[in-house]
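Structure in structure tokens, see below.
The chains shown are only part of the set, and none of them has been moved.
By letter and in written order, the chains are A, B, C and D; residue numbering begins at 1 in each of them.
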Amino acid sequence: MNEAALRELLNAVGSARITTDEALTRLRDWPYENLGYARIDHHRTLRKGAPEVVFCEGKTPEQAVEIFVRLVERNGRAMATRVGQAHADAIRKRLSAACYHPEARVIIVGEPMVLSEDSCPFVLIATGGTADIPVAEEAALTVEFNSIRAERLYDVGAAGVHRLLDQRMLLAEAAVVVAVAGMDGALPGLIAGLVACPVIAVPTSIGYGTGLGGVAALMNMLNACAPGIAVVNIDNGFGAGYLASIIARQKVQIAT
Amino acid sequence: MNEAALRELLNAVGSARITTDEALTRLRDWPYENLGYARIDHHRTLRKGAPEVVFCEGKTPEQAVEIFVRLVERNGRAMATRVGQAHADAIRKRLSAACYHPEARVIIVGEPMVLSEDSCPFVLIATGGTADIPVAEEAALTVEFNSIRAERLYDVGAAGVHRLLDQRMLLAEAAVVVAVAGMDGALPGLIAGLVACPVIAVPTSIGYGTGLGGVAALMNMLNACAPGIAVVNIDNGFGAGYLASIIARQKVQIAT
Amino acid sequence: MNEAALRELLNAVGSARITTDEALTRLRDWPYENLGYARIDHHRTLRKGAPEVVFCEGKTPEQAVEIFVRLVERNGRAMATRVGQAHADAIRKRLSAACYHPEARVIIVGEPMVLSEDSCPFVLIATGGTADIPVAEEAALTVEFNSIRAERLYDVGAAGVHRLLDQRMLLAEAAVVVAVAGMDGALPGLIAGLVACPVIAVPTSIGYGTGLGGVAALMNMLNACAPGIAVVNIDNGFGAGYLASIIARQKVQIAT
Amino acid sequence: MNEAALRELLNAVGSARITTDEALTRLRDWPYENLGYARIDHHRTLRKGAPEVVFCEGKTPEQAVEIFVRLVERNGRAMATRVGQAHADAIRKRLSAACYHPEARVIIVGEPMVLSEDSCPFVLIATGGTADIPVAEEAALTVEFNSIRAERLYDVGAAGVHRLLDQRMLLAEAAVVVAVAGMDGALPGLIAGLVACPVIAVPTSIGYGTGLGGVAALMNMLNACAPGIAVVNIDNGFGAGYLASIIARQKVQIAT
């Protein structure tokens, strides 16, 4: 139930089209819905401007399906992350319209309402290497699910800085940059030295020896010298995409 | 030399008011100025929309003064962070107009061009406790130095959540929230659960035992469940303030 | 052999119903029983008020069965934790009455003597998310095995604080709260800010990137600002349930 | 303002002895009091059964004094921890009745309302060595401030286990044991193997080489094999004493 639906409901009560009891019934589950093992936060769309996204890791396929279906019922669309094959199969069995992106381990129901005009502000998703792409795709799909255009710029890492410098124009136009990198994690710092917009850094768990599952990249990004960067957790493409989209949306809303 | 000054200079060349040689002389030091031990990045104002800020830790007072003075000469104003008493004394001896904030260890020359109307977008700086205030002040002064209004909301930490819930209105109006917290670092996650705007989290090195100089708070913030958060380095008030201000500025620029 | 049985035995000797030799034979294995690879602590029921619970991880199924059966023989009931499927199968083959809880990886023989009246003090088991439920169930089953009522309140984590605040009444009535959370581990601190009773925090190994298998949640909980919290080891539902039950029992014993 | 005072106030309104406006004036600052840099949580006495205790580390002496005085004004008594000499001097200048315990770095105003009869439940504070005493004293003073009797049993660490076994009687009678130890931190586990009551473990930062400022002791305590233990943060005597006292109080309240 999004804001518009809520306003409509209240108007219906106000104009006596429905009774208070009817309204109460429909509102009863509104703040959250208790499935016993989970309390779905239907209130979030109103409070945060975006519906709850299901994090599947650690949930049984049955739990994931149940929560996902309830979200679709309320909001008409839903997204889940960290979706393994078993979860995806279970969800698609119930909702054949669900679209599974195995590389990003994301499943989506409902059209991403991407703002189509090229003139709109966009989020640029950049990766240091090819192996960072799954995390980047999680970010990009999240951006698009939040109705913001996402541009992809992959494999422009620090070992060959000319590959990045060639794209200065694209960098300069981005409303936000999400920079995804493993290994030494130098990419976000480099980009932040080149652009004026916010840079959201995502360390990935890709890399040799002391990368320690992304901790080296994380520490590098936290210590980047150029200002204008903040960091999300290792491999947390969703978090970066979500934050980037709410920053970019400010430009969109006011521009229209 | 900011963008306006550069355009003026180029126009002067174009209209033959000054010779190419004169322009070259004035542009010679433009990209950066080499002091031997430091290369001042005068180009940054243009590239990043904000002048370089001097990080004093690890620099001798003499080096700090020299760099700071050059920045003032070029830009008419300047800011330095991590300014110890010795650095502050040395700078104020040369620039008596410099204003030192000992708690935040920040020194500033030139009026912060804060947008005064109350209707303008603002950055909300919140702290978990009283001991987090120095870092919060570094952030707030940085925001103001970047010409954005900063509101302070101190000591609203998680141990008494009603202190925070009371301020829901203020939280809802902020363009960005900078949440500064040591100890368990739960504040940013709580706030992100309440607001729709971006939250920049700053872990501080305050706390008991296993806080490990802020690492516990940092890890907590990176793992916060609510989306819409990104994290800067421990005690890095400047970084958070800088990022918050460039996000908030998007609203400002388009609004005007 | 529990305290009552021991008293009975000693009385039997005192009233010459059995000989000293007979008593000695029955007492011979009393302090502990040596199986070669294990020394079962039969003395614990007397000393600690609860029988030894078998920790199966690292034991072969044969060893686990043997120890478990001995405990049942002595005490009429027994509980084991970290019970994999192979262990469970082996135990149930010998003791068909054994009840296996696969999610919690717990096996129990003998009726949990839960105090049935609703007026009795109870332990509240709360989780931050759905994925924390297995650890919470280990705690809840342990509480019930120790004859204390357990109430479950799942998926009330910090990302939607209103889900928790709605349950303030339930929180206020608990004798002890066991708060189970992974990710940022903010739940116990939040609860401790709301209740006057002791809070036992259990970090879980669920979460993204730098969660480091629960260390982030652990550190967070240790650094929680609200007083009245102590922490057990990562995923140690049994330890939390055990401690909670001996705290709650104080109220019970005196109340009766 | 404690619960009794609040009830009295409400009764006064109910019986029209004071006007609603007068009541409102007196209640205005009740939930918390905003000093700008701090929001004192006067509501806590009601919510948690104990007044807020001031944590002085990271606060200026001026801030500490101001907060402390406000608490004394409201509650008639107050306690502060992590009180350095400068803080203590400043507080005692304003409140000559304040009693400073330099070893424990604790300052208290108002009589600890210790329940004097020997028959009352008590908290036993045990230390592994002499060097752990400052942390133990912070715990003991906190217990007494919360009106529970505290017994001290110092230097009974694991290197000479007979020193501990000699005190089995005292251990058996305690309602709760607070076990404070640095070095290898084995004390809490040993005690938990001997008693049936809850054990709160406090690691201290005392020790050789890899003690890593208490982390070794902390990890040891978290991994203790005997059930019935939970752990607070390194050197957090206050946290342990607070939790111990609220557990012990359950026995007291019902016993009376």
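Miscellaneous remarks
Just so it is clear, a contact is a pair of C-beta atoms (placed from the backbone, for glycine too) under 8 Å apart; a residue touches a chain by one contact, two chains touch by 3 or more.
Worth saying up front: this structure is predicted, and the values here are computed from it rather than measured.
Copy number for the full complex in this structure file, with 4 chains shown: 8.
Here, only the chains that are shown with their structure count from here on.
Using the contact threshold fixed earlier, the set of chains in contact with both chain B and chain C is A, D.
Of all residue numbers seen at the chain A-chain C contact, under half occur in both copies; the interface is built from largely non-matching residues. Ranked by how far their CA centres sit from the centre of chain B, the chains are topped by C.
We define each chain's centre as the mean of its Cα atoms; on that basis chain A and chain D are separated by 44 Å. Residue positions of chain A touching 2 or more other chains, listed in rising order: 218, 233-234, 239. Taken chain by chain, the contacts fit none of the simple shapes, being neither an open path, a ring, a star, nor a full set of pairwise contacts.
If you check each pair of chains against the touch rule, the ones that pass are A-B, A-C, B-C, B-D, C-D. Taken in their complex, chain C has these residues touching chain B: 128-129, 157-161, 183-186, 189-190, 192-194, 207-212, 215-217, 219-227.
Partner chain B is touched in their complex by these residues of chain A: 47-50, 53, 175, 193-198, 200-201, 218, 222-223, 227-234, 238-240, 242-243, 246-247, 250-251, 254-255. The touching residues of chain B, counted against chain D in their complex, run 129-133, 154-156, 159-160, 162-163, 166, 182, 206, 208-211.
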